[in-house]
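For chain A:
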Amino acid sequence: MPVVPACETQIKDWAELFLRAPAEQGFLIQGGGTKPAMLPWSAGNETVLTEEPHGPVKASPLPLQVIQTASLSGIIEYCPAEFTITAYAGTPVSEVLAVLREHGQYLPFESPYHVPTGETIDSPIRAEVASRTTMGGLVASGIHGPGRLRHGGLRDFVLEVRYIDGTGTVRRGGRRVVKNAAGFDIPKLMVGSCGRLGVIVDVTFKVFPQPRDYLTLHFMSEQLESTVEIISTLLTHPWDLDAIEVQPEGSVLVRLSGHTDALVKHGQRIQSRLSKYYSSFLTGLQQHQAWSAYADGLWGQNDRSLVKVPVPLRRIFELDEVLEELEIQRAYGSGGNVAWLQWNKVMESQLARLKRLHKAMLQLQLLGHVIQGPSLHPFCGAAPGRPFFERLKTVFDPHGRLGVF
Partner candidate 1 sequence: MPLNSPTIAGAEFLAKLRELYPPERVLTKRGQLAAYESDGLTVFQSRPMAVVVPNDIEEISATLKLCQTYGVPYVPRGSGTSLSGGCVPHAEGIVIALNRMNRILQVDPLQCTAVVEPGVINLEISKAASHYGLYYAPDPSSQIVCTIGGNLAFNAGGAHCLKYGMTSNHVLGAKVVLPDGEIVMLGDASLEHVGPDLMGMFVGSEGLFGIAVEITVRLLPKPAAFHTVLVGYAGMKAAGDAVAQIVASGLLPGALEIMDSLSMEAATRAVGVEYPVGAKAVLIVELDGTTETVEIEKLQLQRLLEASAATATLVAANAEQRAKIWKGRKSAFSAVGLISPDFLVQDCVVPRTKLGQVLEEIEQLSLESGLRVANVFHAGDGNLHPLILFDGREPGALERAEALSAKIIRLCIQHGGSITGEHGVGMEKREFMPDLFGNSDVEFMRQLRRALDPQEVSNRGKMFPDMEAPSLRLVGLHPLESQGIASRM
Partner candidate 2 sequence: MLHELESEKLGPHGPAVTQAISSCVHCGFCLPTCPTYQLLGEEENSPRGRIFLMKEVLEGELKPADIADSIDKCLGCAACMTACPSGVNYDQLLTGYRHLKHARTRTWLQRVRDFMVHSTLPYAERFRWAIRMGRLFKPFARLVPATIRPMLELLPDRLPAKAEWPSLTKVEGRRRGRVVLLTGCAQDVLAPRITKAAISVLVRNGVEVVIPPGQGCCGALSWHAGRASVAAKMASDLLQRIPQDVDAVLTTTAGCGSTLKEYSHVTTGTPAHQQGIWLEQHVKDVCEYLDELGLTQPAGLPRLMRVAYHDACHLLHAQKVGQAPRRLLGKIKNLQLVELPSAGSCCGSAGSYNIEQPGLAEVLGRDKSREILRTEVHAVATGNIGCMVQLQRHLRESSNNPPPVWHTIEVLERAYRPRSLTEMDSGAQMSPTVS
């Protein structure tokens, strides 16, 4: 699979653009445009999150120059035997997944929009999002699916990133080998960087053989205490679970993967260990429907705010209490390591809710990523690592053209 000359020309042109533009020229990088809140960093005149530690959002003196990476599309290199795949940033994730599937491989951290138990997507909104979402966007947003629990997140599988920095230099971080300890781990820094460090032009991932089959256990739970107990029991046993996700209404989806013959026996063992909670087996279409519905709940919605908040399992109770008070709906993913917050605009203005959330998050010392909603800034809450980031940022983007963090 060849390097696409048109893409390489495009990359050179963008680099040139950065070089020639005045220092105060701001740039906005857009992939599939599936996470609206990530985009505008100084497009409006309303400053949302003025409280410390973020400070006011700086407005750009010149209109933002938008870079649409979707035009950089194509798989550059795929070596099934090496467990690596390299694609241009604008390559649709769906395309990559399809190619991997042909060789029985997958992205172990999973795309958030795709469900590994099957290929069909019934929800028109999620189908549309899934078709547009790009490889570069995955890295820049740092968002992955429930598969994070078992083998690691997107950060653990990104091997190399080629990018244009804020001065217009094309750089590469990492290398295309599955193990590498040389130099700084720039590919990891790019994960979740929301376009603030550079224009990602291609990415290389480590991939794994996809499990042959899946089985899902659906646990009923009404209290958060019992939900946490279920999760903790699941986490501390050697059950090699693929995913543990808590649905907004409190029930727990637990996915097992492996050989069909082993799955049922394995599932029964888990059931008997957690027999005080009612659970049922989901297989085949039923299973796919359950996971599709869960993904739809997060990614198949319009007109609402969506915020991702990493939270250790032990701190779920304090967060949940705050969210209850703010009347924010939540699901807990990755084995109780992340909260997905949602609210729509029925009750009050979405922005007002976000401001209240931001304040609460500051108190809890938690940081959230505003994926969809009215924010002018992709983050809310406390960012204790900021001093470290700010100093690195001065090197990636010395003129501050790529927006604040």
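Selection rule, in plain terms: all candidates are chains of the complex that A comes from, given by their letters.
Basically, a residue touches a chain if its C-beta (ideal position, glycine included) is under 8 Å from a C-beta of that chain, and two chains touch if they have at least 3 such contacts; residues count from 1.
As the structure is a computational prediction, the values presented were derived from the model and not from experiment.
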{"item": "Options 1 or 2 - which one, within this complex, touches chain A", "value": "1"}
{"item": "Residue ranges of chain A touching candidate 1 (in the complex, touch as defined)", "value": "79-83, 104, 142, 148-149, 151-153, 155-156, 165, 169, 171-173, 175-186, 188-194, 196-197, 208-209, 228, 232, 235-240, 258-259, 261-263, 265-266, 308-315, 333-338, 367-369, 379, 383-389, 391-392, 394-395, 405"}
